[in-house]
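The complex appears here minus one protein chain, its other protein chains still in place.
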Amino acid sequence: MSVDQVALAEELAGSSAGAGHVASADVAEYALRLGDDALVLAQQLGMWISYAPELEEDIALGNIGLDLLGHARTLLHYAGTATGRSEDDLAYFRDEPEFRNAWLFEQPNGDFAHTIARQLFASTYLYELYGALSSSTDPTLAAIAVKSDKEVDYHRDHAIQWTLRLAGGTEESRRRMILAVVDTWPYVEELFADDALVERLAAEGVAPLPSSLRPAFDAVIARVFAEAELEIPTGRTAFTASGGGREGRHTEHLGPMLAEMQVLARAHPGASW
Amino acid sequence: MTAPAELSVAALDEHRDEAAQARFDDLIAQDSRIEPRDWMPDAYRKTLIRQISQHAHSEIIGMQPESNWITRAPSLKRKAILMAKVQDEAGHGLYLYSAAQTLGISREEMMQQLIEGKARYSSIFNYTTPTWADMGAIGWLVDGAAICNQVPLCRASYGPYGRAMVRICKEESFHQRQGFEILLELMQGTEAQREMAQDAVNRWYWPSLMMFGPPDDESPNSAQSMAWNIKRFSNDELRQRFVGMLVPQAEALGVTLPDPNLRWNEEKQAYDMSEIDWHEFHEVLAGRGPANAERLRRRREAHEEGAWVREAAAAYAAKQAARKVAA
C-alpha cells in the first residue's frame, strides 16, 4: 500500500453528524466554553514537546495535546456556525475578555508535577462531562462528546499513572506533587459552577449541569488520592479561586499566552495559511 | 543480560574466529543483513554506533527549530500538523536510539555524549527559524534532503538500522509534503507572505545541500561505509538527485532557487551549480553556527530538569516490585 492509499477518518468529529447544522446562540456560547478549555490546554501541552522529562513522555504529552486540539477545533467550528466565523477567527481574533475557558486550563505548566495535577483535575472533569454530553439532544455536541470521551479517558489514565508515581516515587517527587495539588486545587470549584446558560441548556437536555458532575469527580479523585496517599488541601493552604472565566475574566496567565498564540495570525489579517 | 564490556571484548577479539569474519564478509557480499548477535568487525560496530547515534541526535535536536513555532502557528490546522510532526521526530529519535542500543551502547550514554557536546548531529539544526515560512522550508528542503539520504538507508546492512529507517521513511512522507504545502499557501497569499517564503528558501537552500556531506573526494568514511553496504550512494550522487527533484518543485511553487549558475547540463546529464560554501559548513560544524549553544543548552536543560521525574518513576517501580515479592 502506498502512502496515498491510506483511508482517512473524519478530521473534525461530529462535522458530518451536524452537517449544515447551525448552533443556536446558547449552544454556541456553550461550545465556546468547552472549545476554549480544550484550546488553552492544548496550547500549553504543546509547549512541553521537546522539553519533557523523557522522550517517551514528549510523545505522550504530544498525543494528549493533539487530542485536545482536535476537540477545540470541532467545538470552535461548531460555535462559529452561529455567527459565521471559522475556528481560526475564534481562536486568533478574539481578545482575552472574549475567551470563555475556566481558570484551571490557563494555569501555567509549572514543573511536571504541576502539569500532571492540572491534567488529573482537567481530564477527570472532562471525562465526566463528555460522558454525560454523549446523550445530548444536540446531535453535533453528542457526536463530538462520544469521540472526545474515549480520548480523555486515556488522558485521565495517563494523569493517574503519573500522580501515583510522583506521589509514591522519591521524597523530592512527593514534595513536588503535594505542592502541585495545593497550587491547583483552588481552580477545581469553578469547573462545577452552574449559571443561567447551563441551566437553560440542561432543561432542554442539551448539556449536563456542571454541578451534577461533581460527585463522580470527587469519587475518582478520592480513590486516586487514597492510593497515592495524597490529601485534598485543608486549612490555611486551601484556597478557592473566585473564577470568572465563563464571563471572560481571567487570571494573569491568559493574556501573555494569547499574545503569543495570536501574534503571527494578527500580523497578517485576512491571510490564509 | 550482556554487559557492554563483554560485548566490546568479544568484538575486539578478532582472532577468536576467522570463520566469523569470513561469514560476515559472506553476508555482506550476498547483500544480506547483519543482526545484533552476529559477530562483526569492531570498526563496523563503531561506525554504526557513530552514524546511528548521530542520526538519533539529529532527530532530537531537530525538534527544537520547529517546536519554536508550535505556540505561534497561524492556524489551528497548522498547529496540529506541526505538533504531530515534531512529535514524530521524538519517535524517530527513539527508534534510532533503540537500534544503536543493540550494538552495546545505552541511550543514557548517548544522551550524555550529546549534552556534553561530545557527539555530533546534523549541523542544519544549528540554524534558526525566525519566520513561519521556515516551517515550510524545513519541511520541503531539509526533510526532502533527509528523505533522499534515508531511503537508501532502509537497505543498510545492519538489520535494526534498516528496520528503523523503513518505519521512519514511511512516517516522514507527510513531513515533506506539509512543508511544500506551507510554502505553496504562502506563495499564493499576500505580497508579504510571498516574500517570507522566498526569504526562507534563500536561507535554507544551501544548508540543505550541505546535508549530503562533503564532496566525494573529501569524504573520508564514505568508501568503507559503501563497502559495508551501510551507505548505498555517494554524497555527490544524492545531492544531484535531490537538486533534480527540487527544480520542478520550485517551479510549481513559484520560488527561485538561490543559485544563478543552476542549469541542466545535457552533456553531463546533471545539473551544473555554484560551488558550495564549505567554509560555512565547517564553521557551523565546528560550533560557530547561529544556534549551536542554544540547541545544546535546551537539550541539557530538558534532560536535567527531567531527572527527578525519571528517578521518581524508577523508585516507584522498585517499591512496587518489592511489594509484590513481599506479598
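Letters are used for the chains, namely A and B, taken in the order the chains are written, and counting of residues starts over at 1 for each.
Operating definition for what follows: a residue touches a chain if its C-beta (ideal position, glycine included) is under 8 Å from a C-beta of that chain, and two chains touch if they have at least 3 such contacts.
Simple rule for what comes next: contacts and distances are computed from a predicted model.
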item: Candidate names "Peptide/nickel transport system permease protein", "NADH-quinone oxidoreductase subunit D", "Fe-S cluster assembly protein SufD" or "1,2-phenylacetyl-CoA epoxidase subunit B"; UniProt protein name, chain not shown; value: "1,2-phenylacetyl-CoA epoxidase subunit B"
item: Chain not shown: contacting residue from B:R107, B:H175 or B:R295; value: B:R107
item: Hidden partner chain, touching residue among B:E171, B:D259 or B:E280; value: B:E171
item: Residue, one of B:Y95, B:Y161, B:F180 or B:Y271, that touches the chain absent here; value: B:Y95
item: Per the touch definition above, residue among B:R72, B:R155 or B:R310 touching the missing chain; value: B:R310
item: Sites on chain A contacted by the missing partner chain, in the whole complex; value: 54-56, 59-60, 63, 157-158, 161, 165
item: Hidden partner chain, residues of chain B it touches; value: 1-4, 7, 17, 20, 35-39, 87-88, 91, 94-95, 98, 101-104, 106-108, 163-164, 167, 171, 310-311, 313-314, 316-317, 320-321
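Just so it is clear, only the chains that are shown with their structure count from here on.
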item: Where chain A and chain B are represented by their mean Cα positions, the distance between them in whole Å; value: 35
item: Footprint of chain B on chain A - complex, ascending; value: 3, 39, 43, 46-47, 49-59, 62-63, 65-66, 69-70, 72-73, 76, 87-88, 91-92, 111-112, 164-166, 168-170, 172-173, 176, 260-261, 263-265, 268, 270-273
item: Partner chain A, residues of chain B touching it in the complex; value: 60, 63-64, 67, 70-80, 83-84, 86-87, 90-91, 93-94, 97, 132, 170, 173-174, 182, 185-186, 188-190, 192-193, 298, 301-302, 305-316, 319
